[in-house]
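Structure, as structure tokens:
The complex appears here minus one protein chain, its other protein chains still in place.
All chains are identified by letter, namely A, B and C, in their written order; residue positions are counted from 1 within each chain.
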Amino acid sequence: MMQLPVLDETAVQIIATIVKFLVVLVGVLHIPPVMIWVERRVPALMQRRRGPNRVGFFKWRLWGLLQTLADAVKLIFKEESVPGSAYKGFFHLAPLIGLLPTLLFVSAIPFGPAIEIGGWKIPLSVIELDIGLLFILAVTGVGVYGVTLAGWASNGKFSLLGSLRASAQMISYEIPLGLSLIPLVLIYGSLNLQQLILAQSSVWKWGIFLSPISFLIFLICMFAETNRAPFDLSEGESELVAGFHTEYGSAKFALFFLGEYVAMFALSCLCSVLFFGGWQIPFVAHEQLVSLTGSVNIAALCGVMALLLKAAFFMWLYVWVRWTLPRFRYDQLMKIGWKFLLPLGLANVCVTALVLAALA
Amino acid sequence: MVEVWFFYFFAAIAVVASLGVILLRNPVAAAMLLVVTLCALAAEYVLLGAEFSAAIQVLVYAGAIVILFTFVIMMLNLGQEEVGQLAGFSKWALLLFMLGGAGVILIQRLSMGALPPGVPGGAASDNTYEVGMALFTKYLWPFELASLLILLALIASVVIARKPTFPSRDA
Amino acid sequence: MSAMVPIEHSLILAFLLFFIGAAGVLIRRNLITVLMSIELMLNSANLLFVAASRQVGNVEGQVMMSFVILIAACEAAIGLAMVIAIFRRYGNIKTEFLRALRG
Partner (left out) sequence: MHPYLPVLLVLSVALVIGLVMSFLSAFLGPKRPSAVKQEVFECGVAPIGSRERMSVRFYMTAILFILFDIETVFLYLWARTFKSLGWFGIVEIFLFVTILVAGYVYVLKRKALEWD
């Protein structure tokens, strides 16, 4: 019988990290197909249309679910056309530069409490940092480069204008995003995401109840940061063709899509973590769950399910809002960001601090 | 020992990328390499146990300042032809600098180990708290003055960039 | 974390960065690249602060580092505003066109 090499803590954690990341990666790779399906069928339902329902095997149509699969295959086998005037190197790198920060972002989300495998304690977040919140803000900040570079490297009118618009929008809404999270740090006193979750131990200590204004600001910024409707000016198809990815096709276009949906998922998860108690199931304490199921791991998996359900709600909200609200004008967008959300965020921070100090 | 190798790795990235910053003809490429340099330095800060510094390095430097650079480059639409050339005395200056640099590095290498070993710290831990306490107690006045600096920068940049104060030559 | 990076390594790296930045200021004609080189020099100062902070075992070096970042941000904002103003005035941003202050 083969002798297994004795693993030390570091080796186990490194292997666990890679495995966890691959699991997350495979998970997020499934988001765009499913979400695109949702984004086609849901408006069809809302507008009393049928939506895609033709692709299928023989008579099994599966409600058009296979349509997105067909689209993905089509995208990969398309010819890749690069504009002659493009800056080639950056043109090829830009989708990747856009994708990497979002992958880092989603890796920093704690999906559940630690599980135990063979006596090793393995936390259910790929990256667990004490300054998790700052890390996420930093990563979102760097995420702007993908958009900026894509538009600039395509060297076309629409792409450049679209990318400038998109990046100006993203940086404008990063400030209120950052400000909206400060009250939570004030209340819970930590920057570590796992500790922020643990601090919201009961439903009434959830972020949304303790700091509702923060939630409002965060929600608006969530839509703006991902360039989604009603803030999707950067790809307003009636004026800018498609915005920063006008010149992109085939697999690189798919990468942009992936990046956008991963960012949406990551922000939805972050919203659930900060305002809705993360992986904690409402009204059921984690210890109760452990004693009920008799296993730490099963309880942890329940937690993961809870977080994913909460995140799924926000993903649904993205679609819902997209087909409900009309698009803002660019001046309105900037006005909301700088003249409404920024003062509101600052006032929110100040008021929270005053109330906390008065209560202490 | 592993840490030292990581330090060398990121140091190499930082040096090569910063050479690219000053030598490349394309300004956007230079800006992107500046981002690489900054991120490599952030990694060095993590190795030095300065977690908070690393975070603001990426958050403010890579995520905000260089974005301003890229915006200006894209706004003025600087092509390669407008940015390429080196100044006239470049070769001699470069040579002199290289010589001086080699000399100082030699001195550095010779004096290696002359400094006392530092205070051993823990792994990168949450030092945000300590930085904050130092900033808000001992460095209270510099901190308040810093806000005045930001105010000045805000006003100055609005005044300078907003409108041409005198007629443009080529208009 | 028993092993620690000796401060000499940081000193050499900081020196190299400062050197490259200074070379950039001297040899480039383009104002934007000159500003980027200045950022490199500021970063070398930052590295020194952080390394020294590690060496003496307190966080004041990091406080200084955050002040330096603040100054760098203000410098970049005003510097680039001037670049834009110069561009409007002269139509390009090469340093040799800036002779107004030369006698």
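In this text, a contact is a pair of C-beta atoms (placed from the backbone, for glycine too) under 8 Å apart; a residue touches a chain by one contact, two chains touch by 3 or more.
This one's a predicted model, so the numbers in the text were calculated from it and none came from an experiment.
> From the touch rule at the top of the page, work out which displayed chains the omitted chain touches.
Within the full complex, the chain left out of view touches A, B, C.
> Check the options A:41, A:228 or A:252 and report the residue that touches the missing chain.
Of all options in A:41, A:228 or A:252, contact with the hidden chain holds for A:252.
> Among the options A:114, A:213 or A:334, which residue touches the chain absent from this view?
Spelled out, the listed residue whose C-beta touches the missing chain is A:334.
> Which of A:92, A:205 or A:327 touches the chain that is not shown?
A:92
> For subunit B, which residues touch the unseen chain?
Residues of subunit B in contact with the hidden chain: 43, 46, 52, 56, 59-60, 63-65, 67-68, 71-72, 74-77, 123-124, 128-129, 131-133, 135-137, 140, 143-144, 147-148, 150-151, 153-155, 157-158, 161-162.
> Against the chain that's been left off, what residues of subunit C make contact? List them.
Given the touch definition above, subunit C has residues 1, 66, 69-70, 73-74, 76-77, 80-81, 84 touching the missing chain.
> Spell out, residue by residue, where the missing chain touches subunit A.
Subunit A touches the missing chain through residues 9-10, 13-14, 17-18, 21-22, 25, 75-86, 92, 95-96, 99-100, 103-104, 107, 126-130, 133-134, 137, 141, 154-161, 164, 168, 171-172, 174-175, 178-179, 182, 185-186, 189, 191, 241, 246-247, 250-252, 254-255, 330-331, 334-335, 338-339, 342-343, 346, 349-350, 353-354, 356-357, 360.
Note that in this section only the chains that are shown with their structure count from here on.
> Please classify the inter-chain touch graph. Allowed labels: line, ring, star, complete, other.
Per interface graph, the chains form a line.
> Tell me which has more C-beta contacts between its two chains, B-C or A-B.
B-C
> How many angstrom between the C-alpha centroids of subunit C and subunit A?
Centre-to-centre distance between subunit A and subunit C: 34 Å.
> Where the centres are mean C-alpha positions, what is the separation of subunit B from subunit C, in Å?
For subunit B versus subunit C, the centre distance works out to 5 Å.
> Mind pulling the subunit A residues that touch 2 or more other chains?
none
> Identify all positions of subunit C at which a residue touches two or more other chains, and write them in rising order.
none
> So in the complex, the part of subunit A that touches subunit B is made up of which residues?
87, 89-90, 129-131, 134-135, 137-142, 144-145, 148-149, 152, 160, 164, 167-168, 171, 191-192
> Which subunit B residues qualify as touching subunit C in the complex?
That would be residues 1-4, 7-8, 11, 14-15, 18-19, 21-22, 27, 30-31, 34, 37-38, 41, 44-45, 47-50, 52-53, 56-57, 60-61, 64-65, 68-69, 72-73, 75-76, 78, 82-87, 89-90, 93-94, 97, 100-101, 104-105, 108-109, 111-113, 115, 117-124, 127, 130-131, 134-135, 138-139, 142, 146, 149-150, 152-154, 156-158, 160-161, 164-166, 168-170 of subunit B.
> How about subunit C: which of its residues touch subunit B in the complex?
Touch residues, subunit C against subunit B: 1-13, 15-17, 19-24, 26-30, 32-33, 35-37, 39-40, 43, 46-47, 50-51, 53-63, 65-67, 69-74, 76-78, 80-85, 87-96.
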